[in-house]
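Here is chain A:
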Amino acid sequence: MKTPYLPKWADRMIAGVPALLVLLAVMLPSPKPANAIPAFARKYGLPCSACHITWPELTNFGQVFRDNGYQLMNERDSPITRDASYFPASIRITPQWHRESANNQTIDVTPGTTEDGERKGTVTQAGFDLSGMDMWFAGTLFNNISFSVLPSSDSTATFHFENAYVRFDNIRGSRWFNLKVGKYELDLPVSEKREWTLSGNGGFYYIYHFIPANDTNIFGGIGDNQTGVELTGHSANSYTRYAISAVSSLDGGVNLAYGCTAVNTNCSTPAGRTLDYYGHFEQAFNIGNGNLGYMKVGAYGYYGFAPTYWQTTGGTTQLYGLGNKPFYRAGAEWLWYTTHWNLKGVYLHGWDSLCLANVTACNLGHVIPDTTGFQSTSWNGGFLEAEYVISPQWVLLGRYELIRMAQQGVVGAPGSLSNLDAYTFASRWNPFMFSRAGLAIQAEWSYIRSTDITNQGGAFGSTCFNPAAPCHIGSNSLFLATDFAF
Partner candidate 1 sequence: MTMSKNVKHGLMLCALGLSLAIPGIAVAQDTGAHAAGLTGRAEAGKLDYRRWCVGCHGEEGNGEGNNAQWIDPKPRDFTTALFRWRSTPTGSLPTDQDLYDTITRGVVDTFMPSWRPLTPQERVDLVAYIKTFSTKWQTQKPGTPIAIPPEPPTTIESVLRGRETFDKLQCWKCHGPEGRGDGPSAVTLTDDKGLPIRPYNFHDGTRFRCGETNQDLYKIFMTGLDGTPMPSFVDNLKPEEAWDLVHFLRTLQPHVKSQSRDLWLEYVKTHKDIKPIGADSAGQ
Partner candidate 2 sequence: MRIKFGLALVTLILAGSAMLVTGARPAGSGTITGKATFTGTPPKMRPIDMSKEPYCQKLHNPPIKTQDVEAGPGDTLKDVVVYISAGDEGAATPSTPVRFDQKGCEYLPHVLTMEANQPLQIYTDDPVAHNIHPMPKLNEEWNKSQPPGAPPIDVKWDKAEFIPVKCNIHPWMHGYFVVLKTSHYGVTGDDGTYAIKNVPAGKYTLTAWQEHMGTLTQQVTVSGGEAKADFQFHALPY
């Protein structure tokens, strides 16, 4: 059989994709935790594909199940309807192989010494790896009282609680009133915890975490789980949904201290005792009775506060935050779900007030700071994602995300400082689909390009070589994994 000519690199790439079917791979050190729960499948006898486009991403049926408080509302939701040996627990982990490469990095001319100076270079690393592990316990405590506890570890088995909450469902028999108390993911336009891309480089949504260069707002982004209360409601088929949250300005941290973020590496910075507010509303409608699927539009907004200086004792020991200044993140969404195609677009506008954008200018206690040369910072960003559902067991994805600074925190800084573009392509294949456990074979490739440094996790962390002028870091990642959950 005559085949068209293929250059060697394409040959290897093509071979690489199906070869992963038998390849055991390992995952990045800073994994994106994600939620899919075979315990639900075991409880109700449904295959994973009933609730998930590809687990963990939800179908509308799965969204209704979740909105009902993990209940099917068929009088078999209470734990008493199950044999006592049923336990609502699942684990998930992703052994993987990955390769990370970033250019324009600063490296020593002679390894081992700075005597010979530094130069620009590309840093590449590759190998087998593990992701963190999720242990998820979720379900109902009683009829219309649901819960979730998710101890999650990084790849070194250091645990934290990703979520832990109780939810009072269908208060007074109405699906428009559900109250959640604890730590949870905000009702984001597209859930990041239930996205299925996994790599540290391209597996998450940058707009949900972005903080521009020089900005020291210790808020980690709306993609971080928060602690507080949430009131939600939905229509019978979840085509109309709303959520209102009031959370402590802790970025989901515990012990009344800020959670660790890329900026707040202290991890025990006391908070300013304020509350942040989040709201989200979305409306879906069938296109042509559903033969062209359904579309969703929505809007969301997060209005928060962060301290700019602290009450201390002994001069340096921080007691609690003061000088709380506001910031917000707001935007809109547009989604279109059909049998084979899913399109998602989310827009975000971010704004950090002057003092948060430049904490050094305001950290002067009651003294009015000199803010010459500084200003508030704002940016616009968004992503467009297309998924092609070949079958309930095989999905392909392509995503483009961008962030463009509208105003830099430092007057006169280059306008493109911190801009970023991200491209992610992925394929996820489930060899079997049933109701006891799940396994997915995944291949993911991403490329991120950022101007100078951004305060993100993942592939970044090094300074761009020659920081005097904005320079672009390009980071690409190839990720091959076996992602499984029981």
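Methods note: a contact is a pair of C-beta atoms (placed from the backbone, for glycine too) under 8 Å apart; a residue touches a chain by one contact, two chains touch by 3 or more; residues count from 1.
A quick word on the picks: all candidates are chains of the complex that A comes from, given by their letters.
Predicted, not measured: the structure shown is a model, and the values here were computed from it.
Enquirer: Among 1 or 2, which chain makes contact with chain A in the assembled complex?
Expert: 1
Enquirer: Which residues of chain A touch candidate 1 once you look at their complex with the stated criterion?
Expert: Result: residues 1, 3-6, 11-12, 14-19, 21-22, 44-47, 49-50, 59-61, 63-64, 72-76, 236-238, 286, 288-291, 293-294, 339, 391-394, 429, 431-435 of chain A touch candidate 1.
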